[in-house]
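Heads up, one of the protein chains got dropped from this complex, but the rest are sitting where they should.
Up next, subunit A:
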Amino acid sequence: MAERPEDLNLPNAVITRIIKEALPDGVNISKEARSAISRAASVFVLYATSCANNFAMKGKRKTLNAGDVLSAMEEMEFQRFVAPLKESLEVYRREQKGKKEARKDKDKKADSEEQDKSREEDNDDDDERMEEEEQNEEEEVDN
């Protein structure tokens, strides 16, 4: 599938929003300035990718990873990006983990809902016995 030129550009609306939020209220950006920044951003990605890929190759890896990108930032003299990027990565990892577990739980829930019904009836008996058994370390595990 051939890549259309616009595919290598970043969305204008998003770029504009980022610029506006970085600048004080009431400041405008000319269309030419916005385009120039957008092009610069694309070049940044390409350059950072190439840099990061060198680190991956040095490590004899075929897959570019997050660490390679962070190393690239240092190489490109954007060290001050590294700390906020690491923070963002932590949040991203937690989110991804959360999503994974939500999917696993969804599947589990479907199964366990059937088991819960039978367990409810047994609980009353257990409460009475528990007081006696507290002294005993040995407990039978009842699954």
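The rule we apply is simple: a residue touches a chain if its C-beta (ideal position, glycine included) is under 8 Å from a C-beta of that chain, and two chains touch if they have at least 3 such contacts; residues count from 1.
The rule is simple: contacts and distances are computed from a predicted model.
Entry comment: the absent subunit's protein name, as recorded by UniProt, is "DNA polymerase epsilon subunit 4", drawn from "Pyruvate dehydrogenase E1 component subunit alpha", "Cytochrome c oxidase subunit 4", "DNA polymerase epsilon subunit 4" or "Response regulator 24". Interface residues of subunit A with the unshown chain, by the touch rule above, are 3, 7-11, 14-15, 17-19, 21-23, 26-30, 32-33, 36-37, 40-50, 52-53, 57, 62-66, 68-70, 73, 76-78, 81, 83-85, 87-93, 95-96.
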